[in-house]
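The complex appears here minus one protein chain, its other protein chains still in place.
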Amino acid sequence: MDAYLIAMLVFAGFYALMALGLNVIWGLTGMVNLGLVGFFALGAYASALLTTKLFWPMPLGWAAGAVVAAAAGAVMALIVARLRGDYLAIVTLGFAEVIRLTASNEIWLTNGTDGISGIPGPWRGDVSPPEFNLIYLGIVWTAVAVVFVLLARLSHSPFGRVLRAIREDEDVAAVAGKPVLWFKVRAFTIGAAVLGGAGALYAHYNAYIAPDGFAPLLTIYIVLALTAGGVGAMRGAIIGALFVIALLESTRFLSAIIPGVSPVQKAALREGAIALSLILLLRFRPQGLIPEKTRTKAFP
Amino acid sequence: MIQDWRDLAQVLLNGVMAGSVLMLPAIGFNCIFAVLRYPNFAIAGFATAGAFAGWVANAVYGWPVGLALPLAFLVAGLVSLTAEELAFRPLRPAGPLTVAIASVAMTILLENILRFSFGNDLRGYDLPILRDWRFDGIRINPQQLQNTGYAIVAAGGLFLLLGFSRLGRAMRAVADNPVLADIKGVDPNRIARVAVFIGGGLAGCGGMLIGIDTSIDPLTGFRVVLSVFAAAVVGGLGSIPGAALGAMVVGVGEEMAGLVLSPAYRTVTAFLAILLVLMFRPQGILGGRN
Partner (left out) sequence: MMQTTIGRRGALLGAAAAFSSFAIGGRAFSQTTPVVFGALPPLTGAGGPYGPAMLRAAQGVVEAANSAGGIKGRQIRLAFEDDQTNPDAGVRGARKLIDVDRVQALMGTWASSVTTAVAPLCWENRVPLFTVSGADSITLLPHQGHIFRTQPNSRLQIETASKWLLGKGAKRVFHMAAQSPFAQSSQDVMTATLGAAGGAVSGYIVYERDKTAFRSEVDTIMKSNSDTVMLNGYLPDVTILLRELYRAGFDGRRFTFAYAAPASVFGTLPNEVTNGLTTFQPSPDLNSPAFTRLKAAFGSTEVDPYSAQVHDHATMAILAAAQGGDATGSVIRDNVRKICQGDGEKVDNVTDGLRLIAAGRAVNFEGASGPCEFDERGDIRGTKFRYEIAEGGAYRVLELV
């Protein structure tokens, strides 16, 4: 049971990192990103390939994962930043699918649907599996803490205030003399870097990545995490990630005790319950568990 | 791959057939967008719901397609209306993106309601499968031709409704300028409900046509959803004729992909079409306003 809880906390750490990355893009700047799993995948693949094929040291691989995802984020933002939110939603959704398909088909680079196995982990093999889990728990949550502090600062800096101004009203921000496009691109790049870094960490924990793992469902989980925690608030992203893992895992135990339904029906109830909780949260607690305390706009 | 004009004609024809299947969900998507200004990703769920409704009528109760199709429209339309009233309408003040995200969740919810009720098994409509007709080496399938016919009839019905009825004029008025329409005494909520019902219903018909052409399971709508969005964007978000045209462009593009890229990259073609259009004509081919 302990091993299970620790592993789930590690997963919660990945989800928290992703939620933090999304929070910069969506929460602060107001740009929707339904393709965040694509950036996550880019980071994971970059680090996995560099460490297994070119034998880069792991920390360098993690950094590279963040950089590659950031670069993709920058390009993406340049193309789409001037689009309205609804277009952005569709484009980012498509982007993630393109990444997944490319990873499936470019076998020479990514090993295709077979995936990349044997990705090294820090001290894996030298320590026992439970110890490795604990070490990784430390690494992931340290990363969460560092990213949290940096992003919280960013959020309260003049830069962050401009981002919020853009979120509230782009035209007003532009009239105030802010280069809106440039700010959006920077925000998107920072968010993508965090997502890529999360992907890199994930690859080295699981030791294996494959295109199947980067399905759109993961994006939904992270959006749910951010919605649950409170869009815009950095603390909310972390609370939300813990909430999502708790929801995903507790539904296992709850669905197991429902009598008179078949296994498929249990699985359907479980997935359905997760989707329903997102809808209910949006409806009844749109500000999330940790509402953003913003100085740019007072809630009525 | 393309050796003479017949090959090209065949690919174009295949593309039109594929596109006509995407057309109704894309029109449904744009119909809802035109009036409510949010992308309703749950269109995939409505399509699957319609496919199952039509299947029950046809395979279980033995209804002919001509009768099952209106039922698919009705059921999917009601599902869409229910989703709107219970889940999406209260979220509208929070902005279009909030609704969009809720609609993604709604798709997963609908998929799992269907999975709970019907299981994961693949199901086929109770229809004979007809051989292709051949004209000078070019093959056309009568069944797919018939499906294209149904799609055109449904789309045509919508055009007539929009163009020549009071309700249609009211819908266009709300789509053009909700405030002005309100002043003129058009009830925007009523129009919204009509748009949501028709949009969901068309998606349901599209889902049933996909089901006739292939087979159905809870993931039926999900499989085509990216192509449908691509069609809607390429044609111009909110434009009904745009959606029809966009569906053809995406359909042909995806069939062409097999010749130019690899068939394993069909979905990428749809995405490339979106990007190209957005870079050079962000309002879409037939989108007027942006």
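As written, the chains take the letters A and B, and residue 1 is the first residue of each chain.
Following the convention adopted for this analysis, contacts are C-beta pairs under 8 Å (C-beta built on N, C-alpha and C of every residue); 3 or more make two chains touch, one makes a residue touch a chain.
Nothing here was measured: the structure is a model prediction, and the numbers come from that model.
**Q** Just to verify: which one of A:G196, A:G213 or A:G230 makes contact with the chain not shown?
**A** Residue touching the absent chain, from the options given: A:G213.
**Q** Taking the entire complex into account, which one of B:A57, B:M208 or B:V224 touches the absent chain?
**A** The single option touching the absent chain is B:V224.
**Q** Spell out, residue by residue, where the missing chain touches chain A.
**A** Listed in rising order, the touching residues are 1-9, 11, 101, 104-105, 107, 112-115, 117-118, 129-130, 133-134, 206-213, 215, 217-218, 242, 245-246, 248-250, 252-254, 256-257, 262-264, 266-268, 270-271.
**Q** What chain B residues would touch the chain not displayed?
**A** Counting over the whole complex, chain B touches the hidden chain at residues 1, 7, 10-11, 14, 17-18, 21, 112, 115, 119-124, 128-132, 139, 141, 143, 210, 213-215, 217-220, 223-224, 254-255, 258-259, 262-267.
One rule holds in what follows: only the chains that are shown with their structure count from here on.
**Q** What is the distance in Å between the mean C-alpha positions of chain A and chain B?
**A** 30
**Q** Give the list of chain A residues in touch with chain B in this complex.
**A** It is residues 30, 32, 34, 79-80, 82-87, 89-91, 93-95, 97-98, 101-102, 104-105, 217, 220, 223-224, 227, 261-262, 264-265, 267-269, 271-272, 274-276, 278-279, 282-283, 286 of chain A that touch chain B.
**Q** For the complex, which residues does chain B have touching chain A?
**A** Touch residues, chain B against chain A: 33, 37-39, 41, 87, 90-91, 94, 96-98, 100-102, 104-109, 111-113, 115-116, 119-120, 226, 229-230, 232-233, 237, 262, 264-265, 267-268, 270-271, 274-275, 278-279, 282, 290.
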